[in-house]
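Only one protein chain is missing; all other protein chains are in place.
Labels A, B and C are assigned to the chains in the order they are written; within every chain, residues are numbered from 1.
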Amino acid sequence: MYRYIIKRVLLLIPILIAVSFIVFFIVDLAPGDSIDAVFGNELSTEDKETMREEMGYNDSLLVRYARYIGNVFKGDMGMSVLFKKPALELYLNRVPATLKLAFWGIFIALIIAIPLGVISAIHQNTFIDTLSTILGLLGMSMPSFWFGLLMIILFSLKLGWLPSFGNEGRGSIIMPALTVGVGQAALLMRTTRSSMLEVIRQDYIRTARAKGVKEGVVIYKHALRNALIPIITAAGTQLGIALGGTVVVESVFAWPGVGKLTIDAFNARDTTLVVGCLILTTALSSVLMMFIDIIYAFVDPRIKARYSR
Amino acid sequence: MSEPILQVKKLNKYFKTKRGLLHAVDGVSFDLEFGKTLGVVGESGCGKSTLGRTIIRLLEPTGGEIYFEGKDITKLKGKALINFRKNIQMVFQDPFSSLDPRMSVGQIIAEPINLHKLAKDKEDVERRTLELMDTVGLAQRWYGSYPHQLDGGRRQRIGIARALALKPKMIICDEPVSALDVSIQAQILNLLKELQETRNISYLFITHDLSVVYNFSDDIAVMYLGKLVEKAPAEELFRNPIHPYTKALLSAIPVPDINKKRQRIILEGEVFSPINLPDECRFRARCNLRFDMCAKHEPELKEVEPNHFVACWANN
Amino acid sequence: MVKEKLVLEINDLVVNYETDNGTVHAVNGINLKLKQKQSVGIVGETGAGKTTTALAILNLIPQPTGIIKNGTIIVDGKNMLTISESDLRMMRGKGVSMIFQDPMTALNPVFTIGEQIAESVRIHEGVSNKDAMQRAIEMLEIVGIDKDRAYDYPHQLSGGMKQRVVIAIALACQAKLLIADEPTTALDVTIQAQVLELIRSYREKYDTAMILITHDLGIVAETCDEVAVMYAGVIVEYGTLEDIFNRTKHPYTEGLFNSLPNIIERRSKLTPIPGMVLDPTILPDGCVFADRCSYVIDTCRTTFQKDIAVSDTHIVRCSRYQEPGFNIKRMIA
Partner (left out) sequence: MKGLRKERGSSGFWGEVLKEFKKNKGAVTGFIVFSLIVLVAVLAVFLLDYKTQITKINIPEALQPSSWKHPFGTDQFGRDILNRILYGAHYSLLIGLCAVTISTAIGSMLGIIAGYFGGLVETIIMRTMDVISPIPSVLLAICIASAFGQSLISLMLAVGIVTVPAFARVARASVMSVREEEYIEAAKAIGASDINIIVKHVIPNSLPPILVQATMRVASAIIVGSSLSFLGLGVPAPKPEWGGMLAQGRSFLNTSTNMTLYPGLAIMITVLAINLIGDGVRDAMDPKLKR
């Protein structure tokens, strides 16, 4: 088990290096640079050019990348031109807010999705099932930013119950977390339902019933435990998506997380910060995915056996 | 005695697995006469299906030689391999997964005809296909149907028609009736027998069902963990089984006859997987007569009576 | 006749499945009685309704497609179809228990085998977790599995061992009636012999009544006292082993015997039953076997003969049986 975790962590390193190169390459394709964006009107063309020369902007892509990755290994992810601070420090300052949002979102999603999905599956083709299927479809089809805006109109502007932006103040997490959570709840509910339907038909469920096990125990002990595996997978993927996808929600609610930082960096063509943000977010979501994989082992002994080999 | 149609010499097929080398087929040798049937019996995992697939070269042999009509076919490649396959065909176990669900019955049977360009034109293809359907007793009205609309027996007839399309001299039957009900099983067995009589086809008949193989085969080879342990003419094998495994296997068959009571030998333990076998008799762990030699070396297949071969130290 | 206490009494059971392709008539009016110690083999081909009958006894027909249209099923004096949910649960596993066909899927992959056996004990014997586990370990030893394996998960066991665990679950609470649904079909012959021997010795010890469902007449010959031959949801012939094997009366039973490759006498050609199994969505007016029967006459196609008692123990459903001089030509070795 420990060997497996170590192996996974080591595997992460080459992937992240490759990711960083791709990101570096794509960002480099974008027209304009941070010097134009930040000093566009203040400095003359010549001054900007000498500045580029000094900062090594005119070297070839590979040279710049090698320099960058070399520094990264020394713990230096470069300075943000926009904020004039180290990119790593900026990122780390913002991470807690994003994690808070992503985790609350997924938490809301799970507490809505699992009971609803289970009920839906065991009452297949009844009114409850149809209703939750429709709700699920609606939730999945609704753009999250729109849902966020509608909530702002209702709860902040019309009713004045909740703050419409920021991470401060009472209840400020409620609307952003709901925005992240509702769409994911819809997806997770569908996964739960189909996974439960699959499991309920299995022979071992019949074996449990034939033993005289109570129906509730059959569902929540025998069936759900098996159905959890695809649910965990889906929840893990959703968490990964949430980390990157909070960009939009953070923008709607002016939530001071890494998504908003990335967008600000983008708009300022702050390449160093953009690359840093992308690499760090990728790393973060990869590490989370790894934890999800490890959780499997506790749910499914077959997977545990595979790991310990 | 005429030249055998198929000769297999010391054939090996090993698979690499995480836990070591799996000896699926391990030094198997036998001859199959023209127009005759050799039954290969054994329990699941003994390598009988791998043997069939290696002979028809769906799997690459790890070692040994295969001769078809005296010609070495062990290393055939490309066109030569495709041409060789016209002579030797296969009927598969699972009538569900061995037919492409997207193709109609007609298309499935016509596929080999089209691939080898055996027909002059489209009409000729259709005529031949319908002829083949007649041969295997499949009504023409199924021509445009799809496999899932047919029951197991009819599907197995499609598989047989497909194999016959190339007019092969030999067919490898891999458990062709084990997925079928008894009444349908008898229909298919009779069909295969009829085809052998009219077309002089040789069969390698792979099965786990001893009563089927007894009824169907001229000779029977018993396989255990990748190795042949006994081979003899059918009547001889059933009357006079020598290897302790064969004895146990025969005694374990439930007989649908209440007038004859038999003594049953119940074997201990389970069939092992043939991974990383030590040099000892591979049946030793479950055997009821263990000699010193059994732990030291693997016994070879020896002729103990005319045409009756056994691999057991008790008979050496 | 003295009225003996019956372990099982099935009266006129009718079960349908409502599917997208129409109503499948799985079981069409069967009657069955079983005394203590007695064992009945239900023989028939795929789709004959054997498993449906077994599941109906436990009131476990898959919902919502499966519908018990008619009939009563009385196990040990209780009607399984009308008793309360909690009584039904107490009957399952204690009154009737079942060995399922496919050991690969019948065990829950996320619980240890010991736990799965113990669960049954806990429910029915009302004992503590520890005692239930102790009992589970005893059961494992009875079915020939080392007690150290109690904390193994199903995937760590071979097919034969899994089937032993399934049997251990079924036997754990000494049910009065044991239903074995093709208990050895998924197993190799040598393992099949072990498993049948295990079931036999257990029944001898506890006088358990058993229904054995199989398609293999050989297994019936070796393990049962009486035989019910099923075709298209109907018992077409019922009798003792002697009745069915040596005094065969129904053409379908005859056909089954003649289709079998025999290892006692080697025949060059088998005599199959012509045609295919009946489409279960269409129930004919006449005899269900008429289409494939070589003795068919016009009345067979219009009316379906009710049970005829050949003797005290032997029942047949064939209208031609009453004709003077009618006899089937079964080849008996």
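Everything below uses one rule, namely that a contact is a pair of C-beta atoms (placed from the backbone, for glycine too) under 8 Å apart; a residue touches a chain by one contact, two chains touch by 3 or more.
If you're wondering where the values come from, they're calculated on a predicted model, not measured in any experiment.
Participant: Among A:70, A:143 or A:166, exactly one should touch the missing chain; which is it?
Facilitator: A:143
Participant: Among B:33, B:65, B:111 or B:126, which residue is in touch with the absent chain?
Facilitator: B:111
Participant: Which residue, B:15, B:34, B:67 or B:143, contacts the hidden chain when the whole complex is considered?
Facilitator: Selected residue, touching the omitted chain: B:143.
Participant: Determine which one of A:19, A:43 or A:99 touches the chain that has been left out.
Facilitator: A:19
Participant: Name, in rising order, the residues on chain B that touch the hidden chain in the full complex.
Facilitator: Where chain B meets the chain not shown: residues 53, 56, 58, 82-83, 85-86, 89-90, 92-94, 97-102, 104, 111-112, 115-116, 141-146, 148-151, 159, 162-163, 165-166.
Participant: Residues on chain A that touch the omitted chain in the whole complex?
Facilitator: On the side of chain A, residues 15, 18-19, 22-23, 26-27, 29-31, 137-138, 140-147, 149-150, 152-153, 157, 194, 197-198, 240-241, 243-245, 247-248, 251-252, 262-263, 266-267, 274, 277-278, 281-282, 285-286, 289 touch the unshown chain.
As a convention for this text, only the chains that are shown with their structure count from here on.
Participant: Can you compute the centre-to-centre distance for chain A and chain C, using the mean CA position of each chain? Integer Å is fine.
Facilitator: 53
Participant: So which bits of chain A are touching at least two other chains?
Facilitator: Expected reply: no residues.
Participant: When you check chain C against every other chain, which residues touch at least two of them?
Facilitator: Answer for chain C, listing residues that touch two or more other chains: there are none.
Participant: Looking at the complex, which residues from chain A come into contact with chain C?
Facilitator: Its residues touching chain C are 124-125, 201-204, 206-215, 222, 225-226, 299-302, 305.
Participant: In the complex, go through chain B and note every residue touching chain C.
Facilitator: Those residues of chain B that touch chain C are 43-44, 151, 153-154, 181-187, 189-190, 193, 208-212, 214-216, 234-235, 238, 248-260, 264, 266-267, 270-271.
Participant: Given the complex with chain A, which residues does chain C contribute to the contact?
Facilitator: 55, 58, 60, 62, 64, 85, 89-94, 97-98, 100, 102, 105-111, 116, 119-120, 123-124, 153, 155-156, 166, 169
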